[in-house]
Each structure stands twice: as C-alpha cells, then as structure tokens.
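Note that this complex is displayed minus one protein chain, with the remaining chains in position.
Coming up: chain A.
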C-alpha cells in the first residue's frame, strides 16, 4: 500500500534493530537527514544512497509518569496518567545528547497513534501497546490502573513501543509518528484530519472475507494458525506463571513467621536463645527476599506479554490479505458475469437468469437499438473491470510481497527477543537460588550453634 502520509520533513534512515533487553536504556535510532529533493518513498524501493545522509542519532525515552485530573468528553471529572516523552538528538561525533523535544501524552493518544498506523500500514506487523488493564495478576499484584507499580511497568512498555516504531525501517518515517513526538498541541486533530478512521476496514467486512475467501495465500493461513497457537500458549504460560508466583510468595512469606516466633521463644531459653534469635533474623531475610525476586519476574512476564499482543498484530495482517484476496475474487467474479451477460446479449441466447430477461418476456422484447446500447455499456464496464482487476491483482501481489518481508523481519526479531527473555529468566532463577543458599547457610550455622 502506498504510504498516505504526506512527505515528512525529515527522512529517517532505517535503524539497525537493537535488542530491547534493557527497556530503561534509551534506544538509539539512527536518523538520517535527507538532503533536499532526494526523497524516494516507493515502498520497497531502497534507492536512498547513504551519501546523501548525515547520520544523526536520536534517543527516545518515556521518562516520567504523572497523575492528572481533567474533564473528559462528557465534561465529567476524570483522573488519568500522563507520560513525559523526551526526544534527544545525539551528535555522532561527540556523543552528547541535546534535548530536542519533550511533551506529555496519555495512553489514549498512544492508542490513537497505533490505530492510525494499523490503517495506513496494513502490511506491517505493527508493534503492540502494553496492556490496557492489568491481566494475569497474582494476588499481591494490583489490578488497579492507578497503582504505582502498574504505572511504572506501563511507562516502560510505552517506551518500548515507541522504540520499536522508531527502529522499524518503514514506520519510523511516518510523519504522524514524528508529530507525535514533537507536536504536543493539536496532534489529535491532525491525526483525525487524515481521515484514517474512514479508511479503516470494517470488522464485519473483514469477518465476511475470512469466511468466504476461496484462495488465500497458503502462507497466510499457516501464519494465522501460528499466531493462534502463539497466543494460546503464551496466555496459558502467563496464567500458570502467575499462580506459581503466588505459591512461591506464600512459601517464602510463611517462613517469616518463624522469625517472629523464634525471637519470642529465645527469650525463655538460655543456651538456645542466641541461636534461635539469629536464625529468626535469617528467616526474616528469607521471607523478604521474595519481593525483589518476583518484581524481576514481572519484567519477564511483560516481555512475554508483548509477544502475546504481537500475535494479534500478525492476525491483522492476515486479515488484510484475506480481505484483499476476497475483494479480488469478487471483482473477478463480477467481471466474469458481466462478460457472460455481454455474450448472451450479443448472441441472443439466454443461459442464465437475468432480470432483464424476465422483464423482456413479460413486457415485450426490447428494440435492437436498446440492445446495442446495453452491449456497449457492458463492454465499457468490462474494460473498466479488467483494468481494475489488473491493478487489484498488482496491489495484492505487492501487498503479499511487502507483508511477507516484514513478517520475516518480525520472525527474526521474535526469535531473538524471546530467546533472550527465556535466558534472562533462567539467570533470574539462578540468582534466586544463590540467595537461597546464602540465607540457609547462615541459618544453618545459627541452628547448629543452638
């Protein structure tokens, strides 16, 4: 699909994708500054020569979150959280960064941005936003959107989203995205003015297409299955992980009771007293260590969640393909039937039922002149139809090619990220065990001195 966005003021060179293992660290995007006139926006047409660019790095970070109150669309008071987005440009030579833009956005604006991207880049697997409401919580974790831990994790998630978009070779060039980062006031109006909501495919249309399409590309069918499986397995995993976390929390915390009771008991003991007391202290340490451990695990869960939501983005691309394919098939069918009609009129045979045929029978034959006129009209329609079919075909193929390129890119990103996430999870477990060994070794020493 053509990029409908108007020419951006700056053309950003696609950035090398970087792993997001530390979402807190501002990711750096390579920004290429275009020399005037050498713009080239054809999708897939990578003729931009590097000589034309002086490379500038930019850093994006969502650095703060703030609670605000305001009036909503229905003039009712509401509380919401606003996030500070800071953009810095880094001079390649000296590495110093200069703050170029900073503005506040709330979650709904991020949603707006994403919806816009979905409409204008249907062949791209658009990065997902962090969850709207807390899900897969275990009992201690709050499900409240205003909870500071939730807000903090959301802040990180939003930053991650922006960095993903900024490092995407195609999405990073979008002007609306650029304005999102740079133009605080009026941005919403600007987005709405693009009329993207009107261009969006209706859900109903898409559903219809999914059921009726006859010949979708097999790869997309497989991809849809894969994304369904991915979604189901990751949700299951997250659910069980939450339960495991809950239980682990229980085990650790109950040990804390030992601490209190040992300490009280030590008061009546002479020889055992010291040992009991200090062992009790270690039990307290053990019990409180679980809080940090599980906080780190939440981060792992968030990494998995991102790919859970990515599954939906994959499905969106598949749906678009199905829609286009269905559209194509319908157009072809329509053309075929028009051709047939034309043929029938020309040869005078009526093979299929037509309203015209019926009315002719009822109300009398039409004149040769009328028939000629109709044939002519049909011929014109057929010509138009053939052209349309040709361009639809072209579009369809173009779409498949571009989409598949992005999907390949996505696959690599996914494999890399998830592998890292799993490994870091294992590392977390190791560190948890090391702590455990330490605490229990200390406790054992105390016990043996009793």
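Everything that follows uses one rule, which is that a residue touches a chain if its C-beta (ideal position, glycine included) is under 8 Å from a C-beta of that chain, and two chains touch if they have at least 3 such contacts; residues count from 1.
Just so we're on the same page, contacts and distances are computed from a predicted model.
This complex has a chain not shown, and the name its UniProt record holds, of "Glyoxylate reductase/hydroxypyruvate reductase", "Histidine-containing phosphotransfer protein", "ADIP protein" or "Sorting nexin 7", is "Sorting nexin 7". Of the listed residues A:206, A:330 or A:450, the one in contact with the hidden chain in the full complex is A:450.
Across A:91, A:135, A:264 or A:408, the residue that sits in touch with the chain not pictured is A:264.
Think of the hidden chain as still there; on chain A it touches residues 226, 229-230, 233-234, 236-237, 240-241, 243-244, 246-248, 250-251, 254-255, 257-258, 261, 264-265, 267-268, 271-272, 275, 279, 415, 418-419, 422-423, 425-427, 429-430, 433-434, 436-437, 440-441, 443-444, 447-448, 450.
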